[in-house]
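These notes are about the structure you will find just below.
Note that one protein chain is taken out, while the other chains of the complex remain in position.
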Amino acid sequence: MSGSVYGTLFTIATWGESHGKGIGVVVDGCPAGLLLDEQYIQAYLNRRKPGQNKYSTPRKEDDKVSILSGIFEGRTTGTPISLVVYNENQKSGDYNNIAPAYRPGHADYCFDQKYGFRDYRGGGRSSGRETIGRVAAGAIACAILNELGIKVQAYTKAIGPISIDPAKADLDNVPLSPLSMPDMEASDKAEEYLLEQMKDYNSVGGIIECIVTGVPVGIGEPVFEKLDASLAKAIMSIGAVKGVEVGDGFHVAELTGAENNDPFITEENDTILKTTNHAGGILGGMSDGSNIILRAAIKPTPSIFKTQKTVNRDHENIDLKIQGRHDPVIVPRAVVVVESMVAITLVDQLFMGMTSQINKVKEFYKK
Amino acid sequence: MSGSVYGTLFTIATWGESHGKGIGVVVDGCPAGLLLDEQYIQAYLNRRKPGQNKYSTPRKEDDKVSILSGIFEGRTTGTPISLVVYNENQKSGDYNNIAPAYRPGHADYCFDQKYGFRDYRGGGRSSGRETIGRVAAGAIACAILNELGIKVQAYTKAIGPISIDPAKADLDNVPLSPLSMPDMEASDKAEEYLLEQMKDYNSVGGIIECIVTGVPVGIGEPVFEKLDASLAKAIMSIGAVKGVEVGDGFHVAELTGAENNDPFITEENDTILKTTNHAGGILGGMSDGSNIILRAAIKPTPSIFKTQKTVNRDHENIDLKIQGRHDPVIVPRAVVVVESMVAITLVDQLFMGMTSQINKVKEFYKK
Amino acid sequence: MSGSVYGTLFTIATWGESHGKGIGVVVDGCPAGLLLDEQYIQAYLNRRKPGQNKYSTPRKEDDKVSILSGIFEGRTTGTPISLVVYNENQKSGDYNNIAPAYRPGHADYCFDQKYGFRDYRGGGRSSGRETIGRVAAGAIACAILNELGIKVQAYTKAIGPISIDPAKADLDNVPLSPLSMPDMEASDKAEEYLLEQMKDYNSVGGIIECIVTGVPVGIGEPVFEKLDASLAKAIMSIGAVKGVEVGDGFHVAELTGAENNDPFITEENDTILKTTNHAGGILGGMSDGSNIILRAAIKPTPSIFKTQKTVNRDHENIDLKIQGRHDPVIVPRAVVVVESMVAITLVDQLFMGMTSQINKVKEFYKK
Partner (left out) sequence: MSGSVYGTLFTIATWGESHGKGIGVVVDGCPAGLLLDEQYIQAYLNRRKPGQNKYSTPRKEDDKVSILSGIFEGRTTGTPISLVVYNENQKSGDYNNIAPAYRPGHADYCFDQKYGFRDYRGGGRSSGRETIGRVAAGAIACAILNELGIKVQAYTKAIGPISIDPAKADLDNVPLSPLSMPDMEASDKAEEYLLEQMKDYNSVGGIIECIVTGVPVGIGEPVFEKLDASLAKAIMSIGAVKGVEVGDGFHVAELTGAENNDPFITEENDTILKTTNHAGGILGGMSDGSNIILRAAIKPTPSIFKTQKTVNRDHENIDLKIQGRHDPVIVPRAVVVVESMVAITLVDQLFMGMTSQINKVKEFYKK
């Protein structure tokens, strides 16, 4: 299995290479009756589109999506939704000189070892363009979540050493910041830092944080399909992610139980809440009714313009100078990819969660 | 799906509650011909067994495993291997007073919301005893990996704020340290810290690190079934894990591309290596031939003996004083659980990786 | 994968060999709140138990089931239900003389080729005893279906050339007939035929028919997970089944469209019915509201006491005389196995069918 199919009940199968004819996804298991059109999906794709500002690759792609199936009279029919984005601005020639090289930080060497050869043009299947399928499917997942009152929102928490100040963060800023940060002061500083690294032919990484609101209590299955376990896989499956954490994450290692436990409290309106949220909205693998909070560590773009030491497929030690068009940072464009993977995973878990009680199944089928 | 089945080709189905008749696992997809006996599996279970020292619950359980199927004349037959450990030292009475309470940091509230009620005795299915099935299956996975020259070893990297010093670490120390740390100096300090917290009726968390050696290049599937994505799910599915990272993990967010990229080099014997391993042995979701390095953040045990504020199932705000037998830290006992989940996941990926090239499939079936 | 795990949301993992310690199943995904005890499951197992009359193997087994997990205070908790039946009356010595032989009609040769060796005692994993796990899980599936008003009933339609006369069939007869036939006249004739073949050290086959009533319209997924496709796999996965058909089955090949189409009609109470049921209750892979009708062709027991030509594992041509304890016909004991596989499959499809409309998902999660 090359593992391009994801999900159990809400299933997505993505396909396509950076320099092939196009990129796409088949979404299977979307319920019937959902309002859906290309314009809605396009808005998500536009958020990851290249060329939006000087911090993303100058490759010009409209990334215009077409819906090929699964919609009738403006609504989903319950059959697979096939979405395609054709590649337009390929410059495969850029890759001829580096075709034989194993670029540091890239999977070239692994691909050759695993498959015997590889489509070296633009990273082939491990190009960032692979995420187009994820985002197109993620848009559909978000449309489903929207019907259920659930909202997924991610943003850049840090670029290199520059982190947002939660006190100054406002989610309304995210679309205004070229780096998708909710704190404009941090965003400005991060731009400075980034420009500095770009001048040095270098690249930077960062951290994306994702908040999910409105999730009912009890979503997630308590053993292997824990909600946080599934989300960890979803996020770690995005190229360049090297770490995932929930709630206080790695910081919990230093806390005591008394510090880390979130007390429950019954409010005056008889609803149960937690007074703190170290757990990030997930206990025992199930949503606990608080906001779900996740973070992903994104590595610096491996394609840098500095000369690097490496080897080629003939096992020769070489000096490599990468050319072409590359993002000096992929964090801002990955924000919507994180949202998408979270949304897709959550829909699947919500669907699986419908059979937890016999009385609810009985009521569902009673007419 | 309650999600107690895990894996695609090497599949495990675990079952059992803390205070039910027993705990077990069915392992499906183990190749035939593997030498296997109860003694071998017992050695793994003994590493997570309670009551080994003053830092683990005084609940006395031998956790003696029986193999019920799948072995003939000392070897696996290729049919499912059913393993069971009967519970012996249950004291369900301990839980009567807290049955109606929603313990902070526990999933009680989520269970009640999801399933309508719950087996409140000892955490039921979300007890730490649930990991017995994982470890028994993990022992089998390790036996398979052993045949392939692959070794998985985990240890405690930090307890609360006390971290090991890599310069002083020696894996031979791990079995000697009551906290499973490879640095005895850190281990002593961590004991002191832990005893202090125990006196305060409190608990502590920590970090587990896992190293895998000997993995062939190219294991893992490049999109959703990336090796690191699958491992992240595996590890995050262990109760109490709040974060997972690979290689430099969250630290990469602050690195530049030039710092983070690992240069390839061809050695004199013509083998390709990386001169550094920021990537933790995984590039583009595939093993790159270096050691695989993972870390898991473990939260402090939520069961503490301090009085806590919380609510009960009647929505009343209450003061809760937990009694019974609880580990003040679960990190040392979770070390073998991390190894197990890594091993199980790796076996599955190794099996899936056998079809990546048509020539290799052809050669396999050629007679 | 040795394929002993079955189902997507309602998952069963069976294990055990004929002459191992026992046979069992782990049922994952059973909703919480279902009343369930050992006595209820035992009633299903008793229907497949050996030694009930002279037409089944004289191997004496009580096949007493124990529930090891998943039940609390008489109800399912939503966690895995582990069920075990210990083997008692093994006579492995019976198999020593035939251990090296490849019995005609059995899988001995295939096992040796696939796995390198095999547990030759009593057929090992391909023994009829393997179905104990299916039936124990099937009992649980039937309990779920019962909550939804769905009933699965199978019976022997034919033994060798002796078929029931539908005009004389009464389902109340099934438990009275030693061959599980609903037509006592046919049952008597079939007994005669069977006794005759037994005297000749021979065995016979037959046909099992299964009727499912009360299935809501629209269960089954229209492409690969068609209800009839899933049921076909379920039934064909029972050892000895060589054919499966739905409704008019193979007979449709000779019908014209005008003969085979079932007209719809609206009754006076405004419900839509079909006036005939050639389709067997399934159209386009989805239930159509009529009774679901299936048939399975069961081959004659391959273990016969006549001397047979065959080979052994040393490739020698030999004369084989099978001894031991064998059913001269397995059809009657397989009736409850067919019911079980149908019930398990139907539960899975009912669970998957809960997400077909966004409005229904929305209503489910609305608070």
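Here the chain labels run A, B and C in written order, and each chain numbers its own residues starting at 1.
By definition in this document, contacts are C-beta pairs under 8 Å (C-beta built on N, C-alpha and C of every residue); 3 or more make two chains touch, one makes a residue touch a chain.
If you're wondering where the values come from, they're calculated on a predicted model, not measured in any experiment.
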item	value
Residue in contact with the excluded chain [from A:A32, A:M184 or A:M198]	A:A32
Option from C:Y40, C:Y86 or C:Y109 whose C-beta touches the chain left out	C:Y109
Contact partner of the left-out chain, one of A:G70, A:G206 or A:P222	A:G70
Interface with the unshown chain - residue positions in chain C	1-6, 8, 14, 102, 104-107, 109-111, 113-116, 125-126, 130, 158, 160-161, 197, 200, 202-207, 216-219, 221-226, 228-237, 239, 242-266, 270, 272, 275, 279-280, 283-289, 297-304, 306, 308-311, 315-317, 352-353, 355-357, 359
Touch residues of chain A, complete complex, unshown partner	1-5, 8-11, 13-17, 20-24, 26, 28-30, 32-33, 66-70, 72, 75, 77-82, 84, 114-119, 124-125
Residue ranges of chain B at the interface with the undisplayed chain	8-10, 29, 31-34, 76, 78-79, 144, 147-148, 216, 222, 350-352, 354-362, 364-365, 367
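Just so we're on the same page, only the chains that are shown with their structure count from here on.
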item	value
Centroid spacing, where centroids are CA-atom means, of chain A and chain C in whole angstrom	44
Geometric centre distance via CA averages, chain B-chain A, whole Å	26
Contacts with 2+ other chains: residues of chain C	8-10, 29, 32-33, 78-79
